[in-house]
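Report on the structure given below.
Here the complex is missing one protein chain, while the rest keep their positions.
Entry: chain A
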Amino acid sequence: MATPSNAPVATENRETWTSNTGFILAAVGSAVGLGNIWRFPGVAYESGGGAFMIPYLCALLTAGIPILFLDYAIGHRYRAAAPLAYRRIRKPAEALGWFQILLSFVIAVYYAAVIAWAMSYFVFAFDLSWGQDTLAFFVGDYLQVGDPEISTTIVPGIAIPLVITWVAVLIAIALGVAKGVEKVNVLFIPLLFVAFIGLVIRALTLPGALDGLTEFFTPDWAALGDLDVWIAAYSQIFFSLSIAFGIMVTYASFQRRKANMTSSGLVVAFANSSFELLAGIGVFATLGFMAHQQSTQVSELEGLTGPILSFVTFPAVINEMPGGTIFGVVFFASLIMAGFTSIISILLGVAASVGEKFGLGWRTSAVSVSAVCAVLSIGLFSTTSGLIALDTVDQFANNVGIVLSAIVMTVLLVWVYRRGELLRQHLNAVSTFKVGKWWIVLIGFVGPVFLVIMLVQKLVSLVSEGYEGYPGWYVGLFGWGTVVFVIVMAAILTAIPWKGRDQADFRPWPELEEEHR
């Protein structure tokens, strides 16, 4: 508009711009959690570096964004946490909602352990007490990793920050300051970003860094035939976008009825992956540097497994930075905050579901859910077998649980209940980024076909080869046990009656033609 004298129009434009920028910042900020910085580089490394990028990009475009839209559509249209939202589509589908919510419960249990690690590293950063051999320090001195067993040997260095993490989570939730905690991120996310960029730039200037990047980006065509790499890529996308485990359904149910769902979903999805790409570049550059120091190849670095990668590489870069202490302290402090808000958001997703079902206030349900979670978490992850338990539970919850959840969700909605077109119309009625029929093809056909092939392959390899050479009983208990626990609990929770709390007279808005067909 080229008429600056036209005051009302100018004001209107400015307001739109301001509120929208605020929203974009919030979306970008909230997309960042431990999944980007802690999990992504580790998964990429375990999958062989260069072999990972192509499946990852495919996963983002063919499943990540489409299923994020599906989660949004369900939660936004049926306006409830996952179990009730699915129930409003068809009653038996409630079980799927619980299955997803229980997976996020499991994830919260181990996610806290990673925050506890970050907390310890925040303290270590003050005098760089991790020394030069950051790997030996993390696995040996800090975690004191033992054998895969049910260890009762508590490692105080983990137990203490883990207890602090849970006490802080419980206090934040009980006092109802969860929203206030989120606001702290306005400070910490930019700080994290600045510290993080600093680390990445330093990492890139270390000797050997470019070899690391070569490892990260060289496509390994042979590995494209390895379904395990694909499944790792899809689960990473699901994990870091928090899709197919109920959180996004619940989140969308809180959005305004006219919220622009798909356009903001695109910003969130790409912001999330942007951070992961940056984290990957930083971590792999450091791996190149570490290989250079040990005069070996990046792929032959020993003793590095996925879950610990970031805790080994970032301290190694911090050692090399001028003013490393300040960078280290700021980086780990920001990481704690990013993780802290993530775990609260996961717990609130679980709590909203429990609250709706049992008619509890959100605070009561949030505190009880978190208390149960805290006990399990401290019991499992503060011992010498904590890392092994975490690795096993993570593998099964994500690579089996989430993938299974995504398959059931897409097949049920598109093929059994035939809600694809209805949900597409819903998204288009409120959003400016219009979703074409291609969306239904992606969520109804491309996604499920890929996911089923991958899941079958994963199950076959887990059954025939076990996992990471851990003993059979251990994988049975912590791995398969996790999946069985989630399925059994989902069935029990679905069977409990709603006693009218499901508001059977609920009418979805807006009314769509498709509904009457």
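We take it that contacts are C-beta pairs under 8 Å (C-beta built on N, C-alpha and C of every residue); 3 or more make two chains touch, one makes a residue touch a chain; residues count from 1.
Throughout what follows, contacts and distances are computed from a predicted model.
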Omitted chain (choose from "ATP-binding cassette domain-containing protein", "4-hydroxyphenylacetate decarboxylase activating enzyme", "Cytochrome ubiquinol oxidase subunit I" or "Methionine and alanine importer, small subunit") - UniProt protein name: "Methionine and alanine importer, small subunit"
Touching residue (missing chain; options A:92, A:219 or A:359): A:219
Selected from A:242, A:313 or A:334 as touching the chain missing from the view: A:242
Hidden-chain contact residue, picked from the options A:57, A:154 or A:170: A:57
Given A:270, A:480 or A:498, the one touching the chain that is not displayed: A:270
Hidden partner chain, touching residue among A:67, A:113 or A:352: A:352
Touching residue (missing chain; options A:134, A:165 or A:341): A:341
Sites on chain A contacted by the missing partner chain, in the whole complex: 16-17, 20-21, 24, 27, 30-31, 33-35, 50, 53-54, 57, 60-61, 107, 111, 173, 176, 178-179, 182, 210, 213-214, 216-219, 239-240, 242, 247-248, 250-251, 254, 256-258, 260, 263-264, 266-271, 273-274, 277, 341-342, 345-346, 348-349, 352, 362, 366, 429-433, 509-511
